[in-house]
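With one protein chain withheld, the remaining protein chains of the complex are depicted in position.
Moving on to chain A:
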Amino acid sequence: MSRINWLLMLSASVLSLALMSQQAYCNDSTEQINNDSCMKCHKRNGKMQGHHALDELNLSCSSCHGEKGNHPKKPNDLMVFSADSDLAVATQNNACLTCHIPKKLADTEWTHNVHAEKVACSACHQLHPQADRIMTLTTKQRSDECQRCHSVQR
């Protein structure tokens, strides 16, 4: 009986240890990009949880957003990727096209081709959250996504 008790306690402690370490991993990411000096201020909105956080990619915040320069003073050369960004679509997209090749993008999704000059990547893609919503759309959601822009008054 005591042996069973002992085994039970051991397994419980192992489990709790594992959980604690998991917690620690979440709180203090080991990824290099999330230990960037930018994170000192941008704790809340700066964290990279998506695929681009992979250490193998060897990315830093400045890889996409550009060098710090004057920041946080304005004006500065930092690039902001959003719908209300002042940057031209081509400038925003060139940051992505540093690594992504148009041909490959077209092979995986034909809509890349027709929007290449008109829509910023960030209009559909979100890099910071863990999952990019656009990658897991159902067929119905997908056509809804087209209709966000393509719709005429009846």
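As a working rule, a contact is a pair of C-beta atoms (placed from the backbone, for glycine too) under 8 Å apart; a residue touches a chain by one contact, two chains touch by 3 or more; residues count from 1.
Here is the rule we go by: contacts and distances are computed from a predicted model.
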Per UniProt record, name of the chain withheld from view ["Gas vesicle protein", "Cytochrome c nitrite reductase Fe-S protein", "RsbT antagonist protein RsbS" or "Putative hemin import ATP-binding protein HrtA"]: "Cytochrome c nitrite reductase Fe-S protein"
Hidden-chain contact residue, picked from the options A:39, A:64, A:87 or A:106: A:106
Positions on chain A contacted by the hidden chain, ascending: 102-103, 106, 110, 113-114, 116-117, 139-140, 142-144, 146-147, 150-152, 154
